[in-house]
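Working notes, structure below.
One protein chain is absent from this view; the other protein chains keep their places.
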Amino acid sequence: MPLLDVRELSVVFQRKGTKPFTAVDRVSFAVEPGETVGLVGESGCGKSVTSLAIMGLLPRRGNKVTGEVRFEDTDLLKLRPQDLRDRRGRDIGMIFQDPLSSLNPVIPLGLQVAEVLERHQGKTRQAALREARGLLDAVGIPDPARRLKEFPHQLSGGMRQRALIAIALACKPRLLIADEPTTALDVTVQAQILALLKELVDQSGTALVMITHDLGVVAGLCDTVNVLYAGRVVERAGRHALFGDPRHPYTHGLLQSVPRLDADRGGRLHQIRGSVNDNIPWSEGCAFAPRCDRVVDDCIGETVPLEPTSRGGALRCTNPVPQEVPA
Amino acid sequence: MSELASESVGSGAGMSHALVEIDDLKVHFPIKSGVLLNRTIGYVYAVDGVSLKIRRGETYGLVGESGCGKSTLGRGLLRLIEPTSGGITFDGTDVRALEGEQMRRFRRRIQMVFQDPLASLDPRQSVESLLVEGLKAHGLDRDKAAARQRLRSTLDSVGLPASALNKYPHEFSGGQRQRIGIARALVLGPELIVADEPVSALDVSIQAQVVNLLGDLQESLGLTYLVIAHDLAVVRHISDTIGVMYLGSLVEEADADRLYERPLHPYTRALLSAVPIPDPWVEDSRERILLTGDLPSPADPPSGCRFRTRCPWSQNRCAEDRPELRVFDDSGQRVACHFAEEILSGELLTAG
């Protein structure tokens, strides 16, 4: 049984005087215990809204969340707010993009880590602080005893993200959701943080949902990758299958369009025309059709279903990129 | 490796056709303190002695992480920030000696493309008025019909329809806005374009469009580029020569292919190994050089080699002696490391 089972999750934003906007459109995916699952897509694809909806962190007003988010046996969407708060932090940890704004600027780091332990595990302040020191050490923060007393602004970006990871992992959650955890960081620091996440996940058996726009980050980390476009999953596959043999023209185009450090230089990059705003509604066919190189008549008119593929993933495309035949 | 050397054109070989020559450029920002009397209590050594040459028609890529001074160097080159010392020569002109009106007129020849296209376009002005502004400043708008024709052809060259003229920046998508920013830079017919993170604010699928556009424009207009970016993969794709900056100085410079194939400086090695590659097979087998510690403050840089505090190969000498950027071999590759040869040959191993 999957640890997290997201079924037909939809988020519709509705503000007074504006047309309702479907940010997440019946997204389904599952996360097995210990598995690392990626949600990849560009701005506006709904990846971050999905994570916020799972955690129940969307603003209470102005949106409608439907579907199911089953964590083990409970539907998180049906939990009362206080029960959900108990789950957050204890069973599910979360890491955000901007570590500075995710930490309280006026509380010393040690207390921020300790608080989680006090709240969820009923530890005393003293015991919690002692454990916090161990946690900071575990996420590679040097001189943790001194750092405990420091405030977030005294740390570098990378150290802050480590501290945030320490908080997220304090109660040994079974699921960790990381929303663009390295986007704000420099590439050498990103490499450190990714290595740390990988190590922690491997050691503790925590499942990880990795949300990112960076295909490179996904390639080295995720077991399964979901590619989102305009609020829907368009392709799902194991990372080797996805990167080695992308079937959806969007996935294929994205992979072709990023310059690779290890590839031959020069020449033009493959480009996807138009912008992420040039969509048609899913009800009218495939949202990607206006930008797609492989568009055919069947792409327009009625919605394209997400169908399982022979390799254990799923694909939402009428005219997929042909599968490479092994020579 | 050696068969590449014959093709690659060394940049450090003192070519006479350098369009831009930057000589020991320094940009130091004073740190002020005090209420009534502003005393200077120290300096941020944002750019601390950088020398490089950009040949006409090439793309010079400047990479480095935040705080390394690459943007300040670009702005110092345009004198948008006044350099503290050093020389800038552009096509034989001593740029730092230009004053007032001379400098203003000179600006035609070097233009800039910014990272955030929305922030760099005045939200109150239509595309036409944004583009015409440069023409006006240089007295090129007197013949209205010709000016209009010029705007249209410039827009066309960046792939925007003439109908864009009446619209405002917020009515465009991110990629289109960056095209407007490029059009504004092009309309004066510059020789050098300094592009500061030209694609990093854009969606992945749009980045390729802009990268290709920059390439096309270079080909058709014979432009020279200084591209400043943190994304090594993008820089490597578009650049002929790459300079790597760390904490205010250039630590390595090489032909774009050579830099990837034979990085000499420990920082370059770490940087290259850290860039994720969208390929699971490659990622699974890669070895990473993970740096430890934090970037030192540019207000208080370490003695000797600036990178020594995080360098896995650091030796005693590194703390005493600041390595100069020296020509490594006849490929023209330059590196600022005392032990580049030993690290390359494997004689010197990492401390770990």
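As written, the chain order gives the labels A and B, with residue 1 at the start of each chain.
Here is the rule we use: a residue touches a chain if its C-beta (ideal position, glycine included) is under 8 Å from a C-beta of that chain, and two chains touch if they have at least 3 such contacts.
The definition used in the following text is that contacts and distances are computed from a predicted model.
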UniProt protein name for the omitted subunit, picking from "Chemotaxis protein CheR", "Cytochrome aa3 subunit 2", "sulfate adenylyltransferase" or "Peptide/nickel transport system permease protein"? "Peptide/nickel transport system permease protein"
Contact residue for the chain not shown (choose from B:L80, B:A97, B:A146 or B:L221): B:L80
From the list A:C222, A:L261 or A:A289, which touches the chain that is not on show? A:A289
Pick from B:M112, B:L202, B:V234 or B:A340: which residue touches the chain that isn't shown? B:M112
Could I get the residues of subunit B that touch the absent chain, sorted low to high? 75, 78, 80, 104-108, 110-112, 114-116, 119-126, 133-134, 136-138, 159-160, 163, 166-168, 170-173, 176, 181, 184, 188
Which parts of subunit A are in contact with the chain that was left out? 17, 273-275, 277-281, 284, 289-291, 293-297, 299-301
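Note that in this section only the chains that are shown with their structure count from here on.
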How many angstrom lie between the centres of subunit A and subunit B, each centre taken as the mean Cα position? 32
Which residues, counting only subunit A, touch subunit B once they are in their complex? 42-43, 142, 156, 158-159, 186-192, 194-195, 213-220, 239-240, 243-244, 253-255, 257-262, 265-266, 268-273, 275-277, 291
Subunit B contacts subunit A in the complex at 65-66, 173-176, 203-209, 211-212, 215, 230-234, 236-237, 256-257, 260, 270-284, 286, 288, 290-291, 293-295
